[in-house]
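Excluded from the complex is one protein chain; the other protein chains are retained at their positions.
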Amino acid sequence: MSVDKETVAKIANLARIAVSEDELESTAGELNNILDWVEQLSEVDTDGVEPMTSVVAAALPRRVDEVTDGGYRDQVLKNAPASEHGFFAVPKVIE
Amino acid sequence: MSNLYQGATGDWEVVIGLEIHAQVISESKLFSGSSTKFGSEPNTQVSFVCSAQPGMLPVINDECVRQAIRTGLAMGCQINLRSVFDRKNYFYADLPQGYQISQFKDPIVGEGVVTVDLEDGSTKDIGVERLHLEQDAGKSMHDQHPTMTYVDLNRSGVALMEIVSMPDMRSAEEAGAYFKKIRSLVRYAGTCDGNMDQGSMRADVNVSVRRPGEELGTRTETKNVNSIRYMMLVIESEIRRQVGVLEDGGTIAQETRLFEVATGTTRTMRSKEEAHDYRYFPDPDLLPLEFSQELVDKLAKEMPELADAKRDRFIKDLHITSYNASVLVAEKESADYFEELLAATVAKTAKPVSELGTLVSNWVTGDLFGALKKLGKGITESPVSIEHAAELLNLQVDGTISGRIAKEVFELMLETGSSPETIVEEKGLKQVSDTGAIETMIDEILAANADKVEQYRGGKDKLYGFFVGQVMKQTGGKANPQVVNQLLRPKLDG
Partner (left out) sequence: MTELTKLTLSAARDGLHNGDFTSAEITAEHLNAIDDAKELNTYIEVTSDQAMNMAASADAMIKDGNAKGMTGIPIGIKDLYCTKGVHSQSASHILDGFKPEYESTVTSNLWNDGAVMLGKTNMDEFAMGSSNENSYYGPVINPWRATGSDKNTVPGGSSGGSAAAVAADISIATTGTDTGGSIRQPASFTGLVGFKPTYGRCSRFGMIAFASSLDQAGPLTKTVRDAAIMMESMAGYDAKDSTSINVEVPNYEAALTGDIRGLKVGIPKEYHSDGMPAAIEKLWQQGIGWLKDAGAEIVDISLPHTKYALPTYYIVAPAECSSNLARYDGVKYGLRVAGDSLDDMYKNTRAAGFGDEVKRRILIGTYVLSAGYYDAYYLKAQRVRTLIADDFKSAYQKCDVILTPTAPSEAFNLGDKVSDPLAMYLNDVFTVPASLAGLPGISVPAGLSSDGLPLGLQLLGQAFGEEQLLNVADVLETAAGFNIKPAKWWGE
């Protein structure tokens, strides 16, 4: 499997990272180097092997249903690049 | 019954599937301790966790897990003792993590079947594919500022149950009936309040058409439809549109559409996203969710009575009509009101429930619902308290007033808010059951209408009503009809 410029553009878009036209080629090269290298995993026989979901042998803890958090809007908004009237503000979205 | 849609070139079969998003009733959010209360100031019910601040981690709310299990049980679904939370990755302003924690491959609830009632009295089984738990997104407001979208994360992270149906529905009516059924189930189970105007329940509607017997057609998905009426409009307009396109030789694009209230139709979303690639993978911040069969059994045992069981019990134990029973259980609040009123009436009259079921159910579905409809109010806003209603029915049961007077008293209760006993007392509406007085009155009436008595005795039976009417007229309707009958008939038959 090998990624081309188009694939890089597609992934970059999925990841929301602007990659300029002239960077696409070199990025494709870098990604291919890594992907070719990890390709060696195909040598491993994994038939019947369960994929790891957690290295921890424990059950998911569940918390009691109580309101224990929130109610500090100023702190939540404090680091926001833009906020107005208690909202986060972002460039206008057209649906 | 045929559900085929007649196009210009022949019949079409419609295939509908629904993804219902039902907000879980819980105090706090699915993975954070922020409140779920509706309608608060923006971003006041937001923690560092639900605003996805760096280094924050999810911890699951036990009650949300239980609610999902209860809902699964209510729908008769398989409950999965092990399920996995996955991340669904996409970017949006009101999705602070950049992913939604959901369940993809291994949901908490698996397959089941619900039976829905259709208008013509028939029923249909609709398959439920799965129910999974997931986080709700925040809310984007696009109309508050000329160049900015405002984001409120109060709803971000609230627990949702996504209930996915099989593509088993073949008409807007079936889809509506299925949605109503699910809504009733979650409300009875106490797992979702079903408030569509607050967005507690909404549906993504998948519609496709095909020639009968052919392969499934390409479907469109209309997102976030928040009323049953709109849902039916969406389906009907999509059928018309898709059949139109296909009959003109076109093809249907698999796409996400938006419902426009103004036109009652759907349109393509303007912000056409790239083909969705959500890159689901198990959330490494969470371990698999595991619980015991004992927990499931316990929740099943504690499960509140659901609508169908309640209706059957009303018919069997309370001897009320199947029609009344169905009307009462259609909304949980009506059934609750009825049962409370029945209990209060039993307490006042000291009569067994089986004798009172018909009276109370007739009153609720007839008098009360009629009045509420006129007032434009729901049962929870009823101006008549259970206490007053039970008093009114008791006055009827113990013979203090007649059924006709009861209606009059009820009108006055609605107007004044006074207790029925006060009204009956003040207006002197007590039924006259004094046999002496009624007998005297009957004698006078018979004497004054000797010709009619003759005609009656000559075989004109219908005149019986005339004599009753005369007695009622003279007593202002307060004569006890039973006493009148007992006295009048022997005298007339002479």
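Things to note:
The first chain written gets the first letter, and so on, giving A and B; residue counts start at 1 in each chain.
By our rule, contacts are C-beta pairs under 8 Å (C-beta built on N, C-alpha and C of every residue); 3 or more make two chains touch, one makes a residue touch a chain.
Computed from a predicted structure; not experimentally measured.
From the options B:S51, B:S208 or B:Q242, the residue with contact to the unseen chain in the full assembly is B:S51. Within subunit A, the residues in touch with the undisplayed chain are 1, 3, 7-8, 11-19, 27, 30-31, 33-35, 37-44, 46, 49-58, 60-61, 63, 72, 75-76, 78-82, 88, 90-93.
Residues 48, 51-60, 87, 89, 91, 93, 96-99, 149, 151, 277, 279-281, 284-287 are the ones on subunit B that touch the missing chain.
Simple rule for what comes next: only the chains that are shown with their structure count from here on.
For the pair subunit A and subunit B, the distance between C-alpha centroids works out to 41 Å. Interface residues of subunit B facing subunit A in the complex, by the touch rule stated above, are 26-28, 32-35, 41-51, 53, 59-65, 84, 91, 93, 140-142, 144-153, 258, 269-271, 274, 277, 279, 282, 284, 286-290.
Across the complex, subunit B is touched by residues 10, 13-14, 16, 53-54, 56, 58-73, 75-77, 79, 82, 84-95 of subunit A.
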